[in-house]
Structure formats: structure tokens, C-alpha cells
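Please read the structure below before turning to the comments.
Missing here: one protein chain of the complex. Every other protein chain is in place.
Lettered A and B in written order, each chain numbered from 1.
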Amino acid sequence: MIRVGVITISDRGYRGEREDTSGEVIQEMVRRMGAEVEFSTVVPDEQERIKEVLIQGADKMGLDLIVTTGGTGVSPRDVTPEATREVIEREIPGFAEAMRIMGVKKTPHAMISRAVCGVRGRTLIVNLPGSPKAVQEGLEVILTAIPHTIAKIQGDPRECGE
Amino acid sequence: MIRVGVITISDRGYRGEREDTSGEVIQEMVRRMGAEVEFSTVVPDEQERIKEVLIQGADKMGLDLIVTTGGTGVSPRDVTPEATREVIEREIPGFAEAMRIMGVKKTPHAMISRAVCGVRGRTLIVNLPGSPKAVQEGLEVILTAIPHTIAKIQGDPRECGE
Partner (left out) sequence: MIRVGVITISDRGYRGEREDTSGEVIQEMVRRMGAEVEFSTVVPDEQERIKEVLIQGADKMGLDLIVTTGGTGVSPRDVTPEATREVIEREIPGFAEAMRIMGVKKTPHAMISRAVCGVRGRTLIVNLPGSPKAVQEGLEVILTAIPHTIAKIQGDPRECGE
């Protein structure tokens, strides 16, 4: 079973000024695909804090998938992509690309997301934007590719297309 | 009001061997969206010159938006993406991506553009290709996202989606 961590990145959420609806949307969606949410937390928009919790989820907990929500935009406090890029070993540009392209069909604002997706060790890390709607639409786009991607990251030797 | 700089990057334009139609198309389009063109110039395809004028527009003039045209291809003299990447602090990949994807629907040559978009301080910097047609089609794709992006860059604290 795919073991998942969900990280909500939001100054307001961390201070308790905003409900974590986006984190809940992610939990629901990954459970529906048969995965298990082992860990969920809210951290402020601080690069070092984000890095720490990503590393903890990947290296200490050995999660298969970490999904973040928030901090992917262009506001001065948005540093999720920077934190993510610092901890991943390989980027998978097509995930963020696909989410933006599908998003732009609904709203041009989707092109602002600087979300980064990539691999650290055996863990797939995926950034999603902050709004519950963007989370749902974005995750929808990549969900069916996730189990195969994790299997490959963790060394499934079958040929693609087999 | 959004204050804009327009930079045409072209050896031929700089030598007066080519009319700056693309620069004029940009000026017209950003004015139509209610922005003010404060600055426009033509520079040759030289990385240091491009960097200088980008930095001047961003740091000294404090422009909200700088739009460049030209030098985004793969010819030996095309160095606009390199110059831009050196001056921006954060890249916004979705802007160039969206322009290419829409462009490719019209001509496969659109996929050659190496245009870079990103942020320096409070300034949004956008590369467009050199041809007037590519400029119009590209700018059309991102135009509606620009005011919101600039507001966010400059610290508008409202949640996206509010």
C-alpha cells in the first residue's frame, strides 16, 4: 500500500487563522486511490521548515509519496518550490507541466504556479497550489500516473509498456 | 497603473536595418490592457547589454513589467534567455510553457522558443519571440494573468481564489 504524507504550507494555516481544507482534499483523494495517509502537518512558509519536514517524511519515515499544498505562487513568502528543489535528487517536470496545462484551460492564473515535482530516494514529492479547487484539479491530473511512478522509482524492473 | 518597459533585442533592429514592428505590437497591447509604457528601447543581441537594460528597468526605474522581444531562438546570436535567467530571482515556467503550447497549435516552430519569464524584485520580466505574429499570439496567452501576477509579486496578501 502506498504510504503518503500531506504537508500544508501556509502562514495563516500554521497560526490557526485558516482551515486546512486543501490538506483534507488531498487526504480524501489519495485514500480513494487506495493509499494510506500516515502523516499530515501544517508548516509556515519558511524554506528551512519545509525542507526539514520533507526530509523527515522521505528519509526517516520512508514514505512513498509526499504531497504539499501551498506556497507555489509568486508572493514574497512563497518558497515551497525552492525548498522542494533543494531536497529532490531528480525533477520530473512533466507532472507540474501537466497540472498547469490542464489548469490553464480553466483559469489563466494556473500558469503562475511554480510547483516542482521530483524524487528523493524512494519518495515521490509533489507540490500542489494552495487553493482547495486547484489541489483537486491538479491532483486529478497526475493521480493515475502516481502508482506506476512510485513503482519505477523504487526499482520495478519491468519495461514501460509491458 | 502598471508601468511597463519594452525591450526589442535585435542586431538588425539596433543597426536600423529592420523596423521595430514587434516592439510596437507589445506597446499597443499593453496599453489596451490599461498599462502605461514608460520606456522602450532597441538593443543588440549581446548578453551584457540585455542584462544591463533589464536591471536598469527593474532596479532603477522600478517598472512593474518588462517585456522583451527577440533573441529567444537557437541561432548562435540568440542570448535573451541566458541574459534573463541571470537577472531573475525566481522563474515562472508556466508563462513560457503556456505561450509555447498555444503557439505549437499554429506552427511547430513555436516549440523552438527558449523564452524565460520570471521575477526580479518587484518586476515581472517576460521574454517573447521576435516576430510580430509570435509576439501578438504569445502576449495574448499571458495577458489576463499579468495584473494578478504583478499584484502577488508585490505582496498582495489576499489568498488566491478569494
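Everything below uses one rule, namely that a residue touches a chain if its C-beta (ideal position, glycine included) is under 8 Å from a C-beta of that chain, and two chains touch if they have at least 3 such contacts.
The model shown is predicted, which means the values in this text are computed figures rather than measured ones.
J.: Consider the whole complex, including the chain that is not shown, and state which of B:G5, B:G23, B:G57 or B:G130 touches that chain.
T.: Residue touching the chain left out of view: B:G130.
J.: Looking at B:G16, B:G34 or B:P108, which residue reaches the missing chain?
T.: Reading the full complex, the residue touching the unseen chain is B:P108.
J.: Across the whole complex, list the residues on chain B that are touched by the chain not included here.
T.: Residues of chain B in contact with the hidden chain: 12, 18, 73-76, 82, 96-97, 100-101, 104, 108-114, 129-131, 133-134.
J.: Considering the whole complex rather than only what is displayed, give the residues of chain A touching the chain that is not shown.
T.: 90-95, 97-98, 101, 119, 142, 144-145, 148-149, 152-153, 155-157, 159-161
We take it that only the chains that are shown with their structure count from here on.
J.: In whole angstrom, what separates the CA-based centres of chain A and chain B?
T.: That gives a centre separation of 30 Å.
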